[in-house]
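One structure below.
Note that this complex is displayed minus one protein chain, with the remaining chains in position.
Chains here go by letter, A and B, matching the order in which they are written, and residues are numbered from 1 within each.
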Amino acid sequence: MRGWLIPVVLLAAALALPFVVPTYYVQFASKALIMGMLAMALNLAVGHGGMVSLCHAAFFGLAGYVLALMAPGYDPASLLLTLPAAVLASAAAALVIGALALRTRGVYFIMVTLAFGEMLFFLFHDTGIAGGSDGAYVNAKPEIAIAGHQLLDLASPLAFYFVVLAFVVATVALLTMLVNAPFGHALAAARDNERRARSLGFPIFRVRLIAFVLSGALAGIAGYFAAAQFGFVAPQMLGWHLSATVLVMVLIGGLRSVTGPLIGALVLIVLEEVLKASTDYWKLVEGFIIILIVLALPGGVRQLWPLIVGERSDEAPQSRARSPVAEGRHG
Amino acid sequence: MVEAASNVALRATGLHKQFGGLRAVCDVSIDVHVGEIHAVIGPNGAGKSTLINLLSGELIANSGAIAVGAADITRLPPERRARNGLGRAYQKTTIFPKFTVHENVRLAAQARSPSPLRMFGHVRSDAAVHERTVKAIARAGLSSQTMIVADRLSHGEQRQLEIAMVLATDPRIILLDEPLAGMGQAEARGIIDLIASLKVDRAVLLVEHDMDAVFELADRLTVMHDGCVIASGSPQDVRMHPAVRSAYLGDHGDDA
Partner (left out) sequence: MDLVTFGVQLLNAIQYGMVLFLVASGLTLVFGILGVINLAHGAFYMLGAYLAYWIATYTGSFLLAMVLGVAIAFAVGLVLENVFIRRLYGRDHLVQVLLSFGLILVIDEVREILFGKDVHAVAPPAWLSGSIQLTDNLSYPVYRLAICGFCLIVAALIFFVITRTKIGMIVRAGAENREMTRVLGIKFDVVNRYVFAVGIALAALGGIVIAPISTVFPGMGDGMLILSFVVVVLGGIGSVAGAAVGALLIGLTDTFGKVFFPSVSSILIYVLMAAVLLWRPNGILGRREV
(Lines give C-alpha, C1' and ligand atoms only; values in the text may rest on other atoms or scores of the structure.)
Protein backbone atom coordinates (compact mmCIF):
# COMPACT_ATOMS: atom_id res chain seq x y z
CA MET A 1 0.00 0.00 0.00
CA ARG A 2 2.99 2.31 -0.06
CA GLY A 3 2.04 3.27 -3.61
CA TRP A 4 0.01 6.22 -2.39
CA LEU A 5 2.45 7.35 0.28
CA ILE A 6 4.82 9.21 -2.00
CA PRO A 7 2.12 11.14 -3.85
CA VAL A 8 0.50 12.20 -0.60
CA VAL A 9 3.81 13.40 0.80
CA LEU A 10 4.56 15.30 -2.38
CA LEU A 11 1.12 16.88 -2.38
CA ALA A 12 1.55 17.98 1.20
CA ALA A 13 4.91 19.47 0.31
CA ALA A 14 3.37 21.26 -2.66
CA LEU A 15 0.63 22.71 -0.47
CA ALA A 16 3.11 23.91 2.10
CA LEU A 17 5.60 25.33 -0.36
CA PRO A 18 4.33 28.91 -0.74
CA PHE A 19 4.46 29.43 2.98
CA VAL A 20 8.08 28.46 3.39
CA VAL A 21 9.87 29.88 0.36
CA PRO A 22 10.22 33.32 -1.20
CA THR A 23 7.79 34.42 -3.89
CA TYR A 24 10.30 33.86 -6.68
CA TYR A 25 10.33 30.14 -5.97
CA VAL A 26 6.55 30.05 -5.85
CA GLN A 27 6.46 31.49 -9.35
CA PHE A 28 9.11 29.05 -10.43
CA ALA A 29 7.05 26.22 -8.97
CA SER A 30 4.02 27.47 -10.89
CA LYS A 31 6.03 27.38 -14.08
CA ALA A 32 7.24 23.87 -13.30
CA LEU A 33 3.66 22.74 -12.61
CA ILE A 34 2.44 24.25 -15.87
CA MET A 35 5.12 22.54 -17.91
CA GLY A 36 4.50 19.38 -15.93
CA MET A 37 0.88 19.51 -16.94
CA LEU A 38 1.89 19.91 -20.57
CA ALA A 39 4.21 16.94 -20.23
CA MET A 40 1.47 14.83 -18.62
CA ALA A 41 -0.87 15.80 -21.43
CA LEU A 42 1.68 14.77 -24.03
CA ASN A 43 2.36 11.52 -22.20
CA LEU A 44 -1.26 10.47 -22.61
CA ALA A 45 -0.63 10.43 -26.34
CA VAL A 46 2.98 9.25 -26.34
CA GLY A 47 3.43 6.97 -23.36
CA HIS A 48 -0.04 5.55 -22.99
CA GLY A 49 -1.16 5.85 -26.57
CA GLY A 50 2.09 5.12 -28.35
CA MET A 51 1.59 8.17 -30.58
CA VAL A 52 4.75 10.24 -30.80
CA SER A 53 3.43 13.73 -31.43
CA LEU A 54 5.58 16.70 -32.37
CA CYS A 55 2.75 19.24 -32.44
CA HIS A 56 1.62 19.51 -28.85
CA ALA A 57 3.25 22.88 -28.46
CA ALA A 58 0.74 24.06 -31.04
CA PHE A 59 -2.14 23.08 -28.75
CA PHE A 60 -0.30 24.71 -25.87
CA GLY A 61 0.36 27.96 -27.71
CA LEU A 62 -3.05 28.12 -29.33
CA ALA A 63 -4.76 28.23 -25.95
CA GLY A 64 -2.43 31.00 -24.87
CA TYR A 65 -3.30 32.96 -27.98
CA VAL A 66 -7.02 32.51 -27.34
CA LEU A 67 -6.54 34.11 -23.94
CA ALA A 68 -4.54 36.95 -25.45
CA LEU A 69 -7.19 37.52 -28.08
CA MET A 70 -10.10 37.34 -25.66
CA ALA A 71 -8.49 39.40 -22.93
CA PRO A 72 -10.21 42.79 -22.70
CA GLY A 73 -7.42 45.35 -22.97
CA TYR A 74 -6.08 46.07 -19.51
CA ASP A 75 -8.78 44.42 -17.43
CA PRO A 76 -8.55 40.91 -16.14
CA ALA A 77 -10.23 38.34 -18.33
CA SER A 78 -12.81 36.06 -16.84
CA LEU A 79 -11.28 32.66 -16.29
CA LEU A 80 -14.67 30.98 -16.34
CA LEU A 81 -15.20 32.32 -19.84
CA THR A 82 -11.75 32.29 -21.41
CA LEU A 83 -10.38 28.99 -20.10
CA PRO A 84 -13.14 26.83 -21.61
CA ALA A 85 -12.80 28.78 -24.84
CA ALA A 86 -9.06 28.21 -24.95
CA VAL A 87 -9.38 24.52 -24.14
CA LEU A 88 -12.08 24.13 -26.76
CA ALA A 89 -9.83 25.71 -29.38
CA SER A 90 -6.98 23.36 -28.53
CA ALA A 91 -9.29 20.35 -28.52
CA ALA A 92 -10.70 21.36 -31.89
CA ALA A 93 -7.22 21.71 -33.35
CA ALA A 94 -6.30 18.31 -31.91
CA LEU A 95 -9.43 16.83 -33.43
CA VAL A 96 -8.65 18.06 -36.92
CA ILE A 97 -4.93 17.32 -36.79
CA GLY A 98 -5.48 13.97 -35.12
CA ALA A 99 -8.12 12.87 -37.59
CA LEU A 100 -5.71 13.55 -40.43
CA ALA A 101 -2.50 12.37 -38.81
CA LEU A 102 -3.98 9.11 -37.51
CA ARG A 103 -4.58 8.06 -41.07
CA THR A 104 -0.86 7.38 -41.16
CA ARG A 105 1.34 5.35 -38.89
CA GLY A 106 4.80 5.14 -37.43
CA VAL A 107 7.28 7.72 -38.64
CA TYR A 108 4.78 9.26 -40.99
CA PHE A 109 2.53 10.11 -38.08
CA ILE A 110 5.41 11.94 -36.44
CA MET A 111 6.18 13.82 -39.65
CA VAL A 112 2.56 14.80 -40.18
CA THR A 113 2.14 16.11 -36.64
CA LEU A 114 5.34 18.10 -37.03
CA ALA A 115 4.09 19.61 -40.26
CA PHE A 116 0.68 20.58 -38.91
CA GLY A 117 2.23 22.02 -35.80
CA GLU A 118 4.37 24.20 -38.00
CA MET A 119 1.32 25.17 -39.97
CA LEU A 120 -0.23 26.63 -36.84
CA PHE A 121 3.06 28.33 -36.06
CA PHE A 122 3.05 30.02 -39.46
CA LEU A 123 -0.58 30.93 -39.04
CA PHE A 124 0.28 33.12 -36.10
CA HIS A 125 3.68 34.17 -37.36
CA ASP A 126 2.84 35.30 -40.87
CA THR A 127 -0.65 36.65 -40.54
CA GLY A 128 -1.66 39.69 -38.56
CA ILE A 129 -3.45 37.68 -35.91
CA ALA A 130 -2.34 38.85 -32.51
CA GLY A 131 0.69 40.81 -33.56
CA GLY A 132 2.25 38.34 -35.97
CA SER A 133 5.88 37.59 -35.23
CA ASP A 134 5.96 40.22 -32.51
CA GLY A 135 3.46 38.44 -30.34
CA ALA A 136 0.83 39.90 -28.06
CA TYR A 137 0.47 40.83 -24.44
CA VAL A 138 -1.84 39.48 -21.81
CA ASN A 139 -1.94 42.60 -19.72
CA ALA A 140 -3.69 41.36 -16.64
CA LYS A 141 -3.94 38.00 -14.98
CA PRO A 142 -7.36 36.39 -15.35
CA GLU A 143 -9.77 36.41 -12.50
CA ILE A 144 -12.39 34.00 -11.33
CA ALA A 145 -15.57 36.01 -11.13
CA ILE A 146 -19.26 35.24 -11.17
CA ALA A 147 -21.75 37.89 -12.20
CA GLY A 148 -19.25 40.67 -11.69
CA HIS A 149 -18.17 39.59 -8.20
CA GLN A 150 -14.54 38.71 -8.09
CA LEU A 151 -13.91 35.49 -6.23
CA LEU A 152 -10.22 35.10 -6.88
CA ASP A 153 -7.70 37.39 -8.51
CA LEU A 154 -4.89 35.43 -10.10
CA ALA A 155 -2.59 38.43 -9.99
CA SER A 156 -1.42 37.21 -6.61
CA PRO A 157 1.34 34.64 -7.14
CA LEU A 158 0.00 32.61 -4.25
CA ALA A 159 -3.51 32.43 -5.67
CA PHE A 160 -2.12 31.67 -9.11
CA TYR A 161 0.00 28.87 -7.70
CA PHE A 162 -2.87 27.21 -5.88
CA VAL A 163 -5.18 27.42 -8.88
CA VAL A 164 -2.52 25.82 -11.07
CA LEU A 165 -1.86 23.18 -8.42
CA ALA A 166 -5.57 22.40 -8.28
CA PHE A 167 -5.64 21.85 -12.02
CA VAL A 168 -2.55 19.67 -11.86
CA VAL A 169 -4.09 17.50 -9.14
CA ALA A 170 -7.30 17.28 -11.14
CA THR A 171 -5.30 16.28 -14.23
CA VAL A 172 -3.50 13.57 -12.30
CA ALA A 173 -6.81 12.26 -11.02
CA LEU A 174 -8.38 12.33 -14.48
CA LEU A 175 -5.44 10.61 -16.14
CA THR A 176 -5.22 7.96 -13.43
CA MET A 177 -8.90 7.23 -13.83
CA LEU A 178 -8.58 7.01 -17.61
CA VAL A 179 -5.57 4.76 -17.51
CA ASN A 180 -7.23 2.28 -15.15
CA ALA A 181 -10.55 2.32 -16.97
CA PRO A 182 -11.46 0.16 -19.95
CA PHE A 183 -10.58 3.09 -22.21
CA GLY A 184 -7.01 3.20 -20.93
CA HIS A 185 -6.62 -0.52 -21.34
CA ALA A 186 -7.93 -0.38 -24.88
CA LEU A 187 -5.48 2.42 -25.61
CA ALA A 188 -2.59 0.37 -24.20
CA ALA A 189 -3.71 -2.64 -26.20
CA ALA A 190 -3.67 -0.59 -29.40
CA ARG A 191 -0.21 0.62 -28.46
CA ASP A 192 1.25 -2.80 -27.67
CA ASN A 193 -0.23 -4.86 -30.47
CA GLU A 194 -2.45 -2.96 -32.85
CA ARG A 195 -3.23 -5.99 -34.98
CA ARG A 196 -4.46 -8.02 -32.03
CA ALA A 197 -6.42 -5.12 -30.57
CA ARG A 198 -8.12 -4.57 -33.88
CA SER A 199 -8.97 -8.22 -34.39
CA LEU A 200 -10.52 -8.36 -30.93
CA GLY A 201 -12.94 -5.68 -32.01
CA PHE A 202 -11.55 -2.47 -30.54
CA PRO A 203 -12.17 0.62 -32.70
CA ILE A 204 -8.53 1.65 -32.88
CA PHE A 205 -8.91 4.92 -34.76
CA ARG A 206 -11.60 6.13 -32.41
CA VAL A 207 -9.68 5.21 -29.25
CA ARG A 208 -6.55 6.96 -30.45
CA LEU A 209 -8.35 10.03 -31.68
CA ILE A 210 -10.17 10.44 -28.37
CA ALA A 211 -6.89 10.11 -26.50
CA PHE A 212 -5.22 12.59 -28.84
CA VAL A 213 -8.00 15.15 -28.44
CA LEU A 214 -8.01 14.82 -24.65
CA SER A 215 -4.27 15.18 -24.69
CA GLY A 216 -4.58 18.34 -26.78
CA ALA A 217 -7.22 19.77 -24.48
CA LEU A 218 -5.04 19.22 -21.41
CA ALA A 219 -2.12 20.83 -23.24
CA GLY A 220 -4.45 23.76 -23.80
CA ILE A 221 -5.06 24.17 -20.09
CA ALA A 222 -1.31 24.34 -19.57
CA GLY A 223 -0.92 26.85 -22.37
CA TYR A 224 -3.64 29.07 -20.95
CA PHE A 225 -1.90 29.35 -17.60
CA ALA A 226 1.50 29.74 -19.24
CA ALA A 227 0.23 32.75 -21.16
CA ALA A 228 -1.42 34.10 -18.04
CA GLN A 229 1.74 33.77 -16.01
CA PHE A 230 4.15 35.07 -18.61
CA GLY A 231 1.83 37.84 -19.69
CA PHE A 232 2.91 37.46 -23.27
CA VAL A 233 2.33 35.13 -26.20
CA ALA A 234 4.56 34.67 -29.21
CA PRO A 235 4.60 32.23 -32.13
CA GLN A 236 7.52 30.38 -30.52
CA MET A 237 5.01 29.01 -28.01
CA LEU A 238 3.72 26.89 -30.87
CA GLY A 239 7.12 25.94 -32.23
CA TRP A 240 8.18 22.36 -32.63
CA HIS A 241 11.37 22.89 -30.63
CA LEU A 242 9.11 23.27 -27.61
CA SER A 243 7.23 20.13 -28.60
CA ALA A 244 10.50 18.22 -28.74
CA THR A 245 11.64 19.65 -25.40
CA VAL A 246 8.42 18.45 -23.77
CA LEU A 247 9.06 15.02 -25.28
CA VAL A 248 12.39 15.00 -23.47
CA MET A 249 10.54 15.75 -20.22
CA VAL A 250 8.24 12.83 -20.90
CA LEU A 251 11.18 10.53 -21.55
CA ILE A 252 12.96 11.62 -18.37
CA GLY A 253 9.87 11.13 -16.27
CA GLY A 254 9.05 7.72 -17.64
CA LEU A 255 6.56 6.90 -20.34
CA ARG A 256 4.30 4.56 -18.48
CA SER A 257 3.51 6.58 -15.39
CA VAL A 258 0.95 9.31 -14.94
CA THR A 259 2.91 11.63 -12.66
CA GLY A 260 6.37 10.84 -14.02
CA PRO A 261 6.22 13.69 -16.54
CA LEU A 262 5.87 16.15 -13.66
CA ILE A 263 9.26 15.06 -12.45
CA GLY A 264 10.63 15.13 -15.96
CA ALA A 265 9.45 18.70 -16.36
CA LEU A 266 10.98 19.75 -13.07
CA VAL A 267 14.30 18.12 -13.91
CA LEU A 268 14.53 19.72 -17.32
CA ILE A 269 13.44 23.17 -16.17
CA VAL A 270 15.94 23.17 -13.32
CA LEU A 271 18.59 21.89 -15.69
CA GLU A 272 17.88 24.67 -18.17
CA GLU A 273 18.01 27.33 -15.46
CA VAL A 274 21.33 26.03 -14.17
CA LEU A 275 22.81 25.78 -17.67
CA LYS A 276 21.63 29.22 -18.74
CA ALA A 277 23.24 30.73 -15.68
CA SER A 278 26.50 28.89 -16.23
CA THR A 279 27.37 29.39 -19.86
CA ASP A 280 26.45 31.22 -23.02
CA TYR A 281 26.58 27.98 -24.92
CA TRP A 282 23.92 26.31 -22.77
CA LYS A 283 22.16 24.89 -25.83
CA LEU A 284 25.25 22.91 -26.68
CA VAL A 285 25.44 21.37 -23.24
CA GLU A 286 21.71 20.74 -23.15
CA GLY A 287 21.93 19.01 -26.52
CA PHE A 288 24.64 16.69 -25.25
CA ILE A 289 22.77 15.98 -22.06
CA ILE A 290 19.67 15.07 -24.02
CA ILE A 291 21.70 12.73 -26.20
CA LEU A 292 23.20 11.16 -23.10
CA ILE A 293 19.85 10.72 -21.39
CA VAL A 294 18.38 9.15 -24.48
CA LEU A 295 21.22 6.69 -24.80
CA ALA A 296 21.67 5.89 -21.13
CA LEU A 297 18.19 6.11 -19.66
CA PRO A 298 15.56 5.00 -22.17
CA GLY A 299 13.30 4.05 -19.31
CA GLY A 300 13.46 7.46 -17.76
CA VAL A 301 14.78 8.64 -14.43
CA ARG A 302 13.07 5.71 -12.70
CA GLN A 303 15.83 3.49 -14.03
CA LEU A 304 18.05 5.24 -11.51
CA TRP A 305 15.71 4.46 -8.65
CA PRO A 306 17.11 1.00 -7.81
CA LEU A 307 20.61 2.47 -7.83
CA ILE A 308 19.62 5.19 -5.40
CA VAL A 309 17.31 3.46 -2.96
CA GLY A 310 18.54 -0.08 -3.42
CA GLU A 311 16.69 -3.02 -4.91
CA ARG A 312 13.51 -3.75 -2.96
CA SER A 313 13.40 -7.42 -2.03
CA ASP A 314 9.64 -7.70 -2.01
CA GLU A 315 9.38 -6.58 -5.59
CA ALA A 316 9.95 -9.70 -7.66
CA PRO A 317 11.06 -9.11 -11.25
CA GLN A 318 7.81 -10.56 -12.45
CA SER A 319 5.66 -7.97 -10.83
CA ARG A 320 7.80 -5.26 -12.34
CA ALA A 321 7.11 -6.76 -15.72
CA ARG A 322 3.45 -6.46 -14.98
CA SER A 323 1.09 -4.60 -17.19
CA PRO A 324 2.24 -1.00 -17.23
CA VAL A 325 -1.34 0.04 -17.50
CA ALA A 326 -2.43 -1.87 -14.45
CA GLU A 327 0.24 0.03 -12.56
CA GLY A 328 -1.67 3.17 -13.27
CA ARG A 329 -0.69 5.38 -10.40
CA HIS A 330 2.76 6.70 -9.85
CA GLY A 331 4.67 4.03 -8.00
CA MET B 1 -23.16 -34.38 -39.52
CA VAL B 2 -26.41 -32.50 -39.29
CA GLU B 3 -26.24 -29.33 -41.34
CA ALA B 4 -29.15 -27.04 -40.65
CA ALA B 5 -29.13 -23.99 -42.91
CA SER B 6 -29.70 -21.63 -40.00
CA ASN B 7 -26.52 -23.00 -38.47
CA VAL B 8 -24.25 -21.51 -41.09
CA ALA B 9 -21.87 -19.35 -39.11
CA LEU B 10 -19.72 -18.22 -42.01
CA ARG B 11 -20.44 -18.21 -45.71
CA ALA B 12 -18.08 -16.92 -48.37
CA THR B 13 -19.07 -16.97 -52.02
CA GLY B 14 -17.04 -16.32 -55.14
CA LEU B 15 -14.06 -14.67 -53.47
CA HIS B 16 -11.46 -13.22 -55.83
CA LYS B 17 -8.19 -11.61 -54.85
CA GLN B 18 -5.58 -10.35 -57.23
CA PHE B 19 -2.24 -8.69 -56.53
CA GLY B 20 -1.23 -6.95 -59.72
CA GLY B 21 -0.95 -9.81 -62.16
CA LEU B 22 -0.91 -12.50 -59.50
CA ARG B 23 -4.20 -14.26 -58.90
CA ALA B 24 -4.00 -15.34 -55.27
CA VAL B 25 -7.56 -16.48 -54.70
CA CYS B 26 -9.92 -17.31 -57.53
CA ASP B 27 -13.62 -17.90 -57.18
CA VAL B 28 -13.42 -19.52 -53.77
CA SER B 29 -16.59 -20.37 -51.91
CA ILE B 30 -16.65 -21.93 -48.49
CA ASP B 31 -19.00 -22.22 -45.57
CA VAL B 32 -18.69 -23.33 -41.98
CA HIS B 33 -21.51 -24.54 -39.72
CA VAL B 34 -21.86 -24.28 -36.00
CA GLY B 35 -20.70 -27.55 -34.48
CA GLU B 36 -18.17 -28.43 -37.17
CA ILE B 37 -14.50 -28.01 -37.88
CA HIS B 38 -13.91 -27.21 -41.52
CA ALA B 39 -10.27 -27.55 -42.49
CA VAL B 40 -8.59 -25.91 -45.46
CA ILE B 41 -5.48 -27.58 -46.78
CA GLY B 42 -3.23 -27.20 -49.79
CA PRO B 43 0.42 -26.86 -50.74
CA ASN B 44 2.37 -23.67 -50.15
CA GLY B 45 1.18 -20.92 -52.40
CA ALA B 46 -2.27 -22.40 -52.71
CA GLY B 47 -3.86 -19.23 -51.39
CA LYS B 48 -4.77 -20.39 -47.88
CA SER B 49 -3.19 -17.40 -46.16
CA THR B 50 -4.81 -15.01 -48.56
CA LEU B 51 -8.14 -16.68 -47.98
CA ILE B 52 -7.93 -16.42 -44.24
CA ASN B 53 -6.88 -12.78 -44.53
CA LEU B 54 -9.85 -12.11 -46.76
CA LEU B 55 -12.15 -13.70 -44.25
CA SER B 56 -10.75 -11.83 -41.26
CA GLY B 57 -10.55 -8.47 -42.98
CA GLU B 58 -6.82 -7.88 -43.25
CA LEU B 59 -7.36 -7.97 -47.00
CA ILE B 60 -10.40 -6.83 -48.94
CA ALA B 61 -11.59 -9.07 -51.74
CA ASN B 62 -11.74 -7.77 -55.31
CA SER B 63 -15.10 -9.46 -55.66
CA GLY B 64 -17.29 -11.95 -53.85
CA ALA B 65 -19.23 -11.86 -50.61
CA ILE B 66 -18.68 -12.91 -47.03
CA ALA B 67 -21.35 -13.22 -44.37
CA VAL B 68 -21.27 -14.10 -40.70
CA GLY B 69 -24.72 -15.34 -39.82
CA ALA B 70 -27.03 -12.85 -41.44
CA ALA B 71 -24.54 -9.99 -41.50
CA ASP B 72 -22.67 -9.06 -44.66
CA ILE B 73 -19.07 -8.37 -43.68
CA THR B 74 -17.47 -8.27 -47.15
CA ARG B 75 -16.22 -4.70 -46.92
CA LEU B 76 -15.87 -4.35 -43.18
CA PRO B 77 -12.52 -3.77 -41.43
CA PRO B 78 -11.27 -6.41 -38.97
CA GLU B 79 -12.63 -4.69 -35.85
CA ARG B 80 -16.16 -4.58 -37.24
CA ARG B 81 -15.98 -8.23 -38.27
CA ALA B 82 -14.92 -9.11 -34.73
CA ARG B 83 -17.96 -7.36 -33.36
CA ASN B 84 -20.10 -9.35 -35.79
CA GLY B 85 -18.88 -12.57 -34.25
CA LEU B 86 -15.65 -13.45 -36.02
CA GLY B 87 -12.53 -14.42 -34.12
CA ARG B 88 -9.08 -15.18 -35.45
CA ALA B 89 -5.84 -16.70 -34.22
CA TYR B 90 -2.71 -15.87 -36.19
CA GLN B 91 0.05 -18.08 -37.53
CA LYS B 92 2.53 -16.02 -35.56
CA THR B 93 0.98 -15.87 -32.11
CA THR B 94 -0.40 -12.40 -31.67
CA ILE B 95 -0.93 -11.48 -28.04
CA PHE B 96 0.05 -8.68 -25.66
CA PRO B 97 3.46 -9.84 -24.49
CA LYS B 98 3.86 -7.55 -21.48
CA PHE B 99 0.45 -8.24 -19.96
CA THR B 100 -0.40 -11.23 -17.82
CA VAL B 101 -2.57 -14.07 -19.05
CA HIS B 102 -5.50 -12.66 -17.11
CA GLU B 103 -5.01 -9.15 -18.50
CA ASN B 104 -4.72 -10.47 -22.04
CA VAL B 105 -7.98 -12.38 -21.87
CA ARG B 106 -9.70 -9.63 -19.94
CA LEU B 107 -8.95 -7.25 -22.80
CA ALA B 108 -10.65 -9.64 -25.17
CA ALA B 109 -13.66 -9.92 -22.90
CA GLN B 110 -13.73 -6.15 -22.55
CA ALA B 111 -13.81 -5.73 -26.32
CA ARG B 112 -17.18 -7.40 -26.47
CA SER B 113 -18.69 -5.73 -23.47
CA PRO B 114 -21.44 -3.12 -24.01
CA SER B 115 -19.10 -0.21 -23.32
CA PRO B 116 -15.58 -1.27 -24.28
CA LEU B 117 -14.25 2.27 -24.13
CA ARG B 118 -15.74 3.33 -20.83
CA MET B 119 -13.62 6.06 -19.31
CA PHE B 120 -14.39 5.67 -15.64
CA GLY B 121 -14.35 2.79 -13.24
CA HIS B 122 -11.53 0.32 -12.87
CA VAL B 123 -11.49 -2.62 -15.29
CA ARG B 124 -11.45 -4.93 -12.31
CA SER B 125 -14.89 -3.76 -11.25
CA ASP B 126 -16.77 -5.22 -14.21
CA ALA B 127 -18.10 -8.55 -12.96
CA ALA B 128 -19.41 -9.74 -16.30
CA VAL B 129 -16.06 -9.15 -17.98
CA HIS B 130 -14.30 -10.90 -15.11
CA GLU B 131 -16.52 -13.92 -15.35
CA ARG B 132 -16.05 -14.25 -19.12
CA THR B 133 -12.31 -13.91 -18.62
CA VAL B 134 -12.07 -16.63 -15.99
CA LYS B 135 -14.26 -18.98 -18.02
CA ALA B 136 -12.24 -18.53 -21.19
CA ILE B 137 -8.95 -19.05 -19.36
CA ALA B 138 -10.32 -22.22 -17.77
CA ARG B 139 -11.58 -23.54 -21.07
CA ALA B 140 -8.15 -23.03 -22.62
CA GLY B 141 -6.54 -24.82 -19.70
CA LEU B 142 -4.50 -21.91 -18.41
CA SER B 143 -6.11 -21.37 -15.02
CA SER B 144 -2.90 -22.15 -13.16
CA GLN B 145 -0.92 -19.62 -15.21
CA THR B 146 -3.34 -16.77 -14.97
CA MET B 147 -0.88 -14.37 -13.30
CA ILE B 148 2.10 -15.11 -15.53
CA VAL B 149 3.27 -12.46 -17.96
CA ALA B 150 2.55 -13.62 -21.48
CA ASP B 151 6.04 -13.47 -22.92
CA ARG B 152 7.20 -15.91 -20.23
CA LEU B 153 4.82 -18.62 -21.40
CA SER B 154 5.97 -21.50 -23.54
CA HIS B 155 5.18 -21.50 -27.24
CA GLY B 156 2.26 -23.88 -26.76
CA GLU B 157 0.91 -21.96 -23.79
CA GLN B 158 0.96 -18.76 -25.81
CA ARG B 159 -1.13 -20.48 -28.45
CA GLN B 160 -3.55 -21.57 -25.74
CA LEU B 161 -3.63 -17.97 -24.54
CA GLU B 162 -4.47 -16.69 -27.98
CA ILE B 163 -7.31 -19.18 -28.24
CA ALA B 164 -8.53 -18.15 -24.81
CA MET B 165 -8.58 -14.55 -25.97
CA VAL B 166 -10.58 -15.43 -29.04
CA LEU B 167 -13.00 -17.44 -26.90
CA ALA B 168 -13.49 -14.53 -24.57
CA THR B 169 -14.98 -12.52 -27.41
CA ASP B 170 -17.63 -15.21 -27.79
CA PRO B 171 -17.38 -15.56 -31.57
CA ARG B 172 -19.70 -17.55 -33.78
CA ILE B 173 -16.84 -18.45 -36.11
CA ILE B 174 -13.20 -18.96 -35.18
CA LEU B 175 -10.48 -18.80 -37.81
CA LEU B 176 -7.36 -20.75 -36.84
CA ASP B 177 -4.25 -20.07 -38.91
CA GLU B 178 -1.80 -22.98 -38.61
CA PRO B 179 -2.17 -23.32 -34.83
CA LEU B 180 0.17 -26.29 -34.70
CA ALA B 181 3.08 -24.64 -36.49
CA GLY B 182 6.32 -25.06 -34.62
CA MET B 183 4.84 -27.35 -31.97
CA GLY B 184 6.43 -30.40 -30.42
CA GLN B 185 4.39 -33.60 -30.07
CA ALA B 186 3.27 -33.09 -26.49
CA GLU B 187 2.31 -29.44 -26.95
CA ALA B 188 0.49 -30.25 -30.18
CA ARG B 189 -1.62 -32.84 -28.41
CA GLY B 190 -2.90 -30.25 -25.99
CA ILE B 191 -3.77 -27.82 -28.75
CA ILE B 192 -5.50 -30.48 -30.83
CA ASP B 193 -7.70 -31.43 -27.90
CA LEU B 194 -8.45 -27.78 -27.26
CA ILE B 195 -9.42 -27.19 -30.89
CA ALA B 196 -11.65 -30.26 -30.86
CA SER B 197 -13.45 -28.88 -27.84
CA LEU B 198 -14.11 -25.55 -29.54
CA LYS B 199 -16.63 -26.82 -32.05
CA VAL B 200 -19.23 -27.68 -29.42
CA ASP B 201 -20.95 -24.33 -29.52
CA ARG B 202 -19.39 -22.52 -32.47
CA ALA B 203 -17.91 -22.98 -35.94
CA VAL B 204 -14.21 -23.47 -36.61
CA LEU B 205 -12.27 -22.89 -39.83
CA LEU B 206 -8.85 -24.47 -39.60
CA VAL B 207 -5.92 -23.87 -41.93
CA GLU B 208 -3.24 -26.40 -41.14
CA HIS B 209 -0.33 -28.36 -42.62
CA ASP B 210 -0.19 -31.14 -40.07
CA MET B 211 -2.15 -33.87 -41.92
CA ASP B 212 -2.58 -36.18 -38.95
CA ALA B 213 -4.17 -33.40 -36.94
CA VAL B 214 -6.31 -32.35 -39.89
CA PHE B 215 -7.74 -35.79 -40.44
CA GLU B 216 -8.32 -36.22 -36.73
CA LEU B 217 -10.11 -32.91 -36.30
CA ALA B 218 -11.86 -32.09 -39.56
CA ASP B 219 -15.53 -32.75 -40.14
CA ARG B 220 -15.19 -31.30 -43.60
CA LEU B 221 -12.20 -30.62 -45.77
CA THR B 222 -11.54 -28.15 -48.54
CA VAL B 223 -8.46 -28.46 -50.71
CA MET B 224 -6.97 -25.46 -52.46
CA HIS B 225 -4.41 -25.38 -55.24
CA ASP B 226 -3.13 -22.35 -57.10
CA GLY B 227 -5.78 -20.14 -55.58
CA CYS B 228 -8.76 -22.33 -56.46
CA VAL B 229 -10.81 -24.92 -54.63
CA ILE B 230 -10.18 -28.30 -56.22
CA ALA B 231 -12.19 -30.45 -53.83
CA SER B 232 -14.49 -30.10 -50.87
CA GLY B 233 -16.38 -32.60 -48.74
CA SER B 234 -15.87 -35.19 -46.05
CA PRO B 235 -12.27 -36.18 -45.36
CA GLN B 236 -12.80 -39.65 -46.79
CA ASP B 237 -14.26 -38.34 -50.02
CA VAL B 238 -11.56 -35.74 -50.44
CA ARG B 239 -8.84 -38.31 -49.87
CA MET B 240 -10.07 -40.32 -52.80
CA HIS B 241 -10.58 -37.37 -55.08
CA PRO B 242 -8.32 -37.80 -58.15
CA ALA B 243 -7.49 -34.11 -58.53
CA VAL B 244 -6.47 -33.94 -54.91
CA ARG B 245 -4.36 -37.04 -55.10
CA SER B 246 -2.40 -35.75 -58.02
CA ALA B 247 -2.06 -32.19 -56.93
CA TYR B 248 -1.38 -32.58 -53.28
CA LEU B 249 -1.42 -35.92 -51.56
CA GLY B 250 0.45 -37.52 -54.41
CA ASP B 251 0.66 -41.23 -54.95
CA HIS B 252 2.96 -41.85 -52.02
CA GLY B 253 0.78 -44.59 -50.73
CA ASP B 254 -0.99 -42.49 -48.07
CA ASP B 255 -3.71 -45.01 -47.53
CA ALA B 256 -6.99 -43.96 -45.99
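For this structure, a couple of remarks:
Just so we're on the same page, a contact is a pair of C-beta atoms (placed from the backbone, for glycine too) under 8 Å apart; a residue touches a chain by one contact, two chains touch by 3 or more.
In this text, all values refer to a predicted model and were calculated from it rather than measured experimentally.
Note that the undisplayed chain, when the full complex is considered, contacts A. Of the candidate positions A:L5, A:V20, A:V107 or A:I146, contact with the hidden chain is made by A:V107.
Residue in contact with the omitted chain (choice from A:L11, A:A115 or A:L174): A:A115. Although one chain is not shown, part of chain A still touches it, namely residues 46, 52, 54, 100-101, 103-108, 110-112, 114-116, 118-119, 122-123, 125-127, 240, 244, 247-248, 251, 255, 281, 283-284, 286-291, 294-295, 298.
In the analysis below, only the chains that are shown with their structure count from here on.
Taking each chain's centre as the average of its CA atoms, chain A and chain B sit 43 Å apart. Across the complex, chain B meets chain A through its residues 56-57, 77-80, 82-83, 87-88, 90, 94-100, 103, 106-108, 110-113, 115-123, 126, 148-149, 152, 165, 169.
Across the complex, chain B is touched by residues 177-178, 180-183, 185-186, 189, 192-193, 195-204, 206-207, 210, 318, 321-326 of chain A.
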